[in-house]
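Can you read through this structure? Questions will come right after.
One chain of protein is taken out of this complex; the other chains stay put.
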Amino acid sequence: MMESGIINILVDISLMTLLGITAIGIVRSRNLFATAMLSGIYSLISAAVFVTLDAVDVAFTEAAVGAGISTVLMLGAMTLTRRSEKHAIKLHIGPLFVTIGIGAALIYGTVDMPPFGSTDAPGFQHIVPEYIAGSRDDIQVPNIVTSILASYRGFDTLGETAVIFAAGIGVLFLLGRRREDEEADESSNSGKGEDA
Amino acid sequence: MEMIIDLASWAFILAGVFFIFTGTLGMLRLPDFYTRLHAAGITDTLGTELLLIAMMLQAGWSIVTVKLLMISLFIFFTSPTATHALANAANAVGLRPFGVPEADLRPKTTEKA
Amino acid sequence: MRHILGLGASLAAFWMLLSGSISLDNKLVLGFGIASVVLTLFLAIRMDRLDGFPVHIRLSPKLIQYWIWLAKEIGKANIDVAKIVLSPNMKISPRMVRVKASQQTDVGIATFANSITLTPGTVSVDIDDDEILVHAITEDMATGLIESDMDERVTAMELKYR
Partner (left out) sequence: MMFAAAAAGLIIPMLMALARGLIGPTLYDRVLAGNSFGTKTVLLIAVLGFIGGRPDFLDIALLYALMNFIGTIAILKFFRYRNLGVADSADIRNGADGKNGGAV
């Protein structure tokens, strides 16, 4: 088990490095399509990070929303604008210091946090053991993630559920075919939209 | 018996990682988009399947193996579709392939639209 | 009708696989499973009507034989392309060639084009009525594809399950 801990740390470090490189790429790129594509890649990596943290539900949502819907939304937004940014970003000293300050404060805050994976952490002391012990009898759903998300934390998850539902509808729209009679007037509309 | 399976898994993993690496290296080295498609094909077909077979060997006869089989079948069917869609889209907007003799680019190709 | 029943059965099997629940005593979960199968079936029937060509694929010995042959071809082609990529001076000579597709059905042509793309070194770029435009990474790959009997194999298999 010790060995797998070290492996996990190494995997985490490499994934974080990938995240950092992608983020810098997004900031540096002037090409909007590259930005859209890279942010899709960013979601893919961060979902892999969520998996290493055992946050399977978040990874699920990240996959559906981050890599799927938000990329498509960005592409949709791109049709309304030009392909690349006009001005290069200037370096603003003030905001840089503010960001560094906040980042330092946040890192300082993590010093007081219980060690990662510790069973004494408040998060595991409270109600989680009850959830895990009671899930089978209370909800009778074999998948414990489903029972915690959709029942114990039902209201909490309502927003996520709505988003996933919207993602599903979006996929239906993408893959759906229009009927022949709608096709004719639709193509003339899209032609107009392109000139604008 | 367990040792044989472990050895076989090692062999499949190393072979899979080798092909994934080679394919991605090709994506970096090759000169243009169309040739890079071929390199990406190495990753998608042989590399992926070998790695998934290694995982199936480790999982043994269980539901995990069935799921891995689903993933491998899905990638097997979708990756050529995605590759074709990419090549087709690039061709439709007239992206010129590198190093292809002019004689091969007959006008029939571009007039398809 | 047989098509719909087969689809329903495979969907039910898939649901059981993903949910990991085969026990019959949990009525609610089982109900959800049945509901999702029925909903998907309804969507599939509706899409068939809109698309106009339901695709029936049956596992025949011929199909499995073809897959084994294809797997061998994929392996060979992979090693060829890997050699090109790893050699210090990548000897490539890209070509665009047109390959005759003698299949009758859409499914047959799609199978052929997919097989071309699956073997690294050749990618199907465009499909006319009976010709497939193929990008090959070397001249050898292009001539190799034209001379190979992949087309006949797909056609032979296609007639089997049309």
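Before moving on, here are some points about what is shown:
Note that the chains take the letters A, B and C in the order they are written out, and that residue 1 is the start of every chain.
One rule holds for everything that comes next: a residue touches a chain if its C-beta (ideal position, glycine included) is under 8 Å from a C-beta of that chain, and two chains touch if they have at least 3 such contacts.
None of these values were measured; they are calculated from a predicted model.
Although one chain is omitted from the display, it touches the following shown chains in the full assembly: A, B. Contacts to the hidden chain, counted on subunit A, fall at residues 3-4, 7-8, 10-11, 14-15, 17-18, 21-22, 25, 29-31, 33-34, 37-38, 40-41, 44-45, 47-48, 51-52, 54, 56, 59-60, 63-64, 67-68, 71-72, 75-76, 79, 83, 171, 173-175, 177-178, 182-183, 186-187, 190-191, 193-194.
By the touch definition given at the top, subunit B reaches the unshown chain through residues 6, 9-10, 13-14, 16-17, 20-21, 23-25, 27-28, 33, 36-37, 40, 43-44, 48, 51-52, 54-55, 58-59, 64, 67-68, 70-71, 74-75, 78-79, 81-82, 85-86, 88-90, 92-95, 113.
The definition used in the following text is that only the chains that are shown with their structure count from here on.
With chains as nodes and touching pairs as edges, the resulting graph is an open line. Across the structure, the highest number of inter-chain C-beta contacts is found for B-C. Centre-to-centre, using mean CA coordinates, subunit A is 32 Å away from subunit C. Shown for subunit C are the residues in touch with two or more other chains, namely 20.
Counting partner chains per residue, subunit B shows two or more touched chains at no residue at all.
The residues of subunit A lying in touch with subunit C in their complex are 140-143, 177, 179. On the subunit C side of its complex with subunit B, the touching residues are 17, 20, 74-75, 78, 81-82, 84-86, 90, 92-97, 113-115, 117-126, 128, 133, 135, 137.
On subunit C, the positions that touch subunit A within their shared complex are 19-21, 26, 28-29, 47, 50-51.
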